[in-house]
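Note that one protein chain is taken out, while the other chains of the complex remain in position.
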Amino acid sequence: MNLSLLILIPLLTAAAVLLMRNAAQVRWVSLLGASAQLVLAFVLLFLFNQQRAAGNTAQMLFETQYNWFPSWNISFHLGVDGISVAMILLTAFVVIAGVLVSWNVTKMTKEFYFLLILLSMGAYGFFISLDLFILFFFLEIAVIPKYLLIGIWGSGKKEYAANKLALMLMGGSALVLVGLLGIYFSGKEHSFDLMKLAALNIPLQIQMICFPLLFAGFGVFTALFPLHTWVPDGHSSAPTAGSMFLAGISMKLGGYGCLRVATFLMPEGAKEYANIIIILSVIAILYGAFATMMQKDLKYINAYSSVSHCGFVLLGIGMLTKTSMTGAVMQMVSHGLMTALFFAVIGMIYERTHTRQVSEMGGLLKRMPFIGTVLFIVGLCSLGLPGLSGFVAEMTVFMGSWQHPDTFRRIATILACLSIVVTAVYILRAITKTAMGPLKEGFELLTDATWNEKLAALILIAGIIAIGIAPFWLNDLIAPGAEVIMQKLAIPK
Amino acid sequence: MPNATYIALIPLLPLAGFLMLGIFGRKYFKNTSGVIGAALLLISTVLALYTAYGYFFEYGKVDGVYQKLVPLKYTWLQFSENVSIDMGIIIDPVSVMMLVVVTFVSLMVHIYSLGYMKGDERFPTYYAFLGLFTFSMLGLVVSSNIFQIYIFWELVGVSSFLLIGYYYDKPSAVAACKKAFIVTRFADVGFLIGILILAFHSGTLDFNTLITTLTSPETEGYKSAAAASFMGVSALTWGLALVFVGGAGKSAMFPLHIWLPDAMEGPTPVSALIHAATMVVAGVFLVARLFPVFAISSPNALTMVGYVGAISALIAAIIACTQTDIKRVLAYSTMSQIGYMMFALGVSKYGGEEGLGYTASMFHLFTHAMFKALLFLGAGAVIHYIHSNEMKDMGGLRKYLPVTHITFLIACLAIAGVPPFAGFFSKEEILLAAYEHNTAIYWIALITSGLTAFYMFRLYFNIFWNAPSPLERAGGEVHGEHHGEGGFVMMMPLVLLAVGAAGAGFIPFGHFISSDGKQLNTEFHLQFSIAPVALGLAGIFIAMWMYKKQNNRPDKIAASLSSLYKAAYHKFYIDEIYTFITQKIIFNLIGRPAAWFDKNVVDGMINATGNGTKDISESIKGLQSGKVQSYAIYFLAGVIGLALLFIYWWT
Amino acid sequence: MMQPGLYHLLFISTALFFIGVYGFFTRRNLVTMLMSVELILNSVNLNFIAFNKYLWYDKMDGLFFTIFIIAIAAAEAAVAIAIIINLYRSHQSIDVENTEDLRY
Partner (left out) sequence: MNEMLTLMKPELVLTGIIFLLLFIKLGKGMKNETLLLLIQVLLLLNFISGFFFNAEGTLFGGMYQTTGLMVLQKNILNLGVYLISLLFADWFKKSEHMPEFFMLMLSALLGMFFLISSGNLLMFFLALELSTIPVAAMANFDLEKRRSSEAGMKMILSSAFSSGILLFGTSLIYGATGTISFAEIPFHLNGSPLQILALVFLFSAFAFKLSIVPFHLWTADVYEGSPVATTAFLSVISKGAVAFIFMATLYKVFQPMQAIWYNLIMILAVATMVIGNLFALRQQNIKRFLAFSSIAQVGFILVGISSNSTDGTTSVVYFILIYIFSNLAAFGVAAAIAAKANRENIDDYKGLYQSNPFLSWVLALALFSLAGIPPTAGFFGKLFLLTAGASKGSYLFIIIAALNMIISLYYYLRVVRSVFMDKNDLPMEKIQIEPSAKLALIICSAGIILVGLLSWIYDYIQNLV
């Protein structure tokens, strides 16, 4: 199939949104676009597996290439491997859910949906681009919509949060840019093309400079300690769909970049800096978890827990084993779905109770069984309950990390394991305080989820459970991709 | 070879029940859900019994040894070519026995709950949760893969969490379920790391392969595991010890037992099912599952298991003597009995006569399931009647609850180890095993058995004799009088279990279950069993002397050994210690600082850069003075400066 | 009597240049500042003439350059004077220190 469809559909949807006359039309058009995208994602998954089953072992499938700025050797080069397919599926799920939960956004509906779709387009483009230039292009496209989403439709100290987010992400992409330029000039014939660059082994000294730049740059997106501080503010002041997209999709851009660009292209650099990555990610995991314990605001709780959970992504990458990298990608997908669902639920609760303070809630299960149940499911998923996606991902990371016999990595792994207790503590604190216990007065008249909210939640839950019950399909999708990276790592200097 | 499909159905039917009732229950099966659940479980029970029959009497035994059969197994998550999580079914004596126990007790509870939970607004949810639990527990016992067992382990934990927190609007229940989950979770981390270690060295997650690798010294896996050592202890021992930590957490072994008494916040049938008969023995089951590795490759780990078990048994028994909430008493007695099973494993060796402890432990697990479930259900009937858990609200109930009274008495006799009731036989074997291998543990066990008899009958007398019945006290109609003992659905399970509690002892257990699968003939030594029985009777009589009639002897005695009594009454302050560690240390010394650090230092740095830039821009605005002449000066200065720079330095 | 050489002329022109610069920096009257600029330009003229006469006497570039500079200087002065007059209208003064509304 032609991958440009994945970019075209959002583009067309966005254009259509601008043409619509009233809010209702806007909603339905965006929903239509999002569902089309979801269908497309599944078609892609199907065709991809078909190709693989047919024995097509090329690293990238469905490659398409258009010349673009030939004088710089920039070409619009698209292609997917298992990892990208997984990420695309994730995006499609989150997008449609996000469109659904923001059904009753009344303020500047058109602009809101326009930006949402634009943001999703950036994500799709990022995941399928095999040319570092367009990869960067899409990476940055996604920033400004976030800024506006938070700044216009956000709550709390939104301007501050929006600024912080935009500037920190831009800072990240600035580092990425420099790293990319470094790679660009590393070869004889200058090129941004991922596959070409992968073919030529980038000189060591350039790897030493560019790997940290790229990793830190992408790390900003995926909340690499200590560059994570945009996460709590950004997530908590964003509108519901905004938070879902931020945590569900854009944080994954970073992880994907770390894996696909930094680690894949510069294995030596990765080996060199692996320990630092591991240390930072373990810090992020534990410290994020402990910081979460102290939060009072549901959104802050989820934001900080995202820091902790994305730590697993970086840990998986830093461990540099096939299993751990597979786990990292799984964790990206799982965390994407999970956190999107979590934010969706928080949004639903907030719309009804008009508070996000854990202390001001209680007994919601009585008045809104559906939302309460979803809250339980997502909470259990986030603390890694088997049968839900979180467990699979984290266990895979652990298994992969443990494959190193050296004590340092062992200890890192054990520390990471300990975090699941802390996670249990804060998650249970949050959900028991809100959903259980006696019903707070004033909440007697709360209503349960509406159809669109239910649909959104169910879609995401479906994803979570599909991974939790039958992880093998995701594993089979991702593992070969990780395998390729491992082969690149295996090549001696 | 057994037919996998119907064995698979045993756990899957409850799962079906869970899904059906969980999703549609509230809408469609408001009242029928109980029956549906019970019916489904009845089927699985029958299947389980059929399986047991088939295994033990038809295909299980190959030239005198019970085989470990794996009729079903498919790869769930592949890590590397031979390391993978498989979903499978393993059929061996232990798992079959557990299948029977779990399904049977669970069925009893399902039926009992029909009456007990009648009219509860979340009736379907309750049965859904029961279904979920049963499914997870059954999945756990048939796991053929150590990671599979971990998966169901967690599921069991969460269903117990859900059931403890079933009355979710009761703050104490919420606190209890949270506590239960977190404590067991903490233990599970140990389990997880243990799995990682064992899997790394044995290079597999499959039980059979893992056990064979780690028990045969010539394999690479064994060598590496024995060679690699951390803090002077071999990796293998670490692995097993950590796995046992997981087991200890679930089985409420000291010092991870604190969640069990609070778990009694759940509905009483649930306590009977989960926190007495089935889930809490998962730890014992786990150790039994890995028993060859423990026994052959790492005796130290096994010894640890023994002592932990013994200590837990004793402490629990002491505490049980002082509690006044009847369910808590039962909870502690459960802990104590599980302690028995644990140290029975701990003192056992692998194979032949030496393996007596293993058989005994399993035997006790079996019998205990019967009478402890019975006790809880009986207590449930009492509570159902009185609407209180407190002994002081009870007394003289024998008139009002005859069936409960008799069955309860049988159970008490069984647990007290009075012949010919079930408890007697299993306990005998345990004590025998302990006596043969570890005297210290033997004495502890002996004392404990005396205490057991005492506190059980303290309970019994306090409920059914002692004070004038509430009727007299209330001087009129007792609340709950009108619905009597709760009718057939609640009595039938009691009776069935009572039969079990009375008769289970006569099963020649050694013939079926032994450490190495070979038949083990346990002969009965009269002279040996005198001491424990005597102690037991003594305990009973003391209890009778103290509690049969209302009097002030208990208070006197309590006063006389006040400090011990107080300590025991406060459960030796273990809860307080935990609270201190979590609240004061972890929250205050780690959580808050982390949050503060993030807010002020990390975030502060980021903001500082921003504000710093602003300040600089503010401070240099004088450059743009608006004086055209100063502009010119800067101009010329720039020219000359650059000129000098490049003429003199840069070249 | 000795002939003045290139370096004498360059010295004078440089001196002239810096005098002009100095005047431009210090005078407060706009017209005077303008005059100082003219000094600078004239120093340049002197340079060109000198170089042309002593170093590259075979070509006339320097001379032409000077002529053009003079012409341009005139034009510049014209516009400048016009602006200054206009400034006087609005400011009622041609003191450079009164023209600091636009700053920072």
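When the chains are written out, they are named A, B and C in that same order, and each has its own residue count from 1.
The criterion applied here is as follows: a contact is a pair of C-beta atoms (placed from the backbone, for glycine too) under 8 Å apart; a residue touches a chain by one contact, two chains touch by 3 or more.
In this text, all values refer to a predicted model and were calculated from it rather than measured experimentally.
Asker: Which displayed chains does the hidden chain touch?
Answerer: A, B, C
Asker: Have a look at A:184, A:218, A:287 or A:402 and name the one touching the chain we're not showing.
Answerer: A:184
Asker: Can you say which of A:152, A:274, A:418 or A:489 touches the chain missing from this structure?
Answerer: A:152
Asker: Taking the full complex into account, what residues of subunit B touch the chain not shown?
Answerer: On the subunit B side, contact with the omitted chain comes from 610, 613-614, 616-618, 620-621, 623-624, 626, 628, 630-632, 634-639, 642-643, 646-647, 650-651.
Asker: If the missing chain were put back, which residues of subunit A would it touch?
Answerer: Residues in contact with the chain left out: 67-72, 74, 133, 136-138, 140-141, 143-144, 147-148, 151-152, 158-159, 162-163, 166-167, 170-171, 174-175, 177-178, 181-182, 184-185, 209.
Asker: For subunit C, which residues touch the unseen chain?
Answerer: 17, 20, 24, 30, 33-34, 37, 40-41, 43-44, 47-48, 51-52, 55-56, 59, 61-62, 64-65, 68-69, 72, 75-76, 79-80, 82-84, 86-87, 89-91, 99, 101-103
By definition in this document, only the chains that are shown with their structure count from here on.
Asker: Distance-wise, how many Å sit between the C-alpha centres of subunit A and subunit B, to the nearest whole number?
Answerer: Each chain reduced to its C-alpha mean, subunit A and subunit B end up 37 Å apart.
Asker: Could you put a whole-Å number on the gap between the CA centroids of subunit B and subunit C?
Answerer: Roughly 98 Å separates the two chain centres.
Asker: Just the number, please: Cα centre separation of subunit A and subunit C in whole Å.
Answerer: Centres of subunit A and subunit C (C-alpha means) sit 66 Å apart.
Asker: Among the residues of subunit B, pick out those that touch two or more other chains and give their numbers.
Answerer: none
Asker: Note which residues of subunit C are touching subunit B in the complex, please.
Answerer: 21, 24-26, 33, 96-97, 99-104
Asker: Which part of subunit A faces subunit B closely enough to touch in the complex?
Answerer: 164, 167-168, 225-226, 228-229, 232, 287, 290-291, 293-295, 304, 322-323, 363, 365-366, 369, 380, 383-387, 391-392, 395-396, 398-400, 402-403, 405, 407, 413-414, 417-418, 420-421, 424-425, 428-429, 432, 435-439, 470-472, 475-476, 479
Asker: Flag every residue of subunit B that touches subunit C in the complex, lowest number first.
Answerer: That would be residues 621, 624-629, 632-633, 636 of subunit B.
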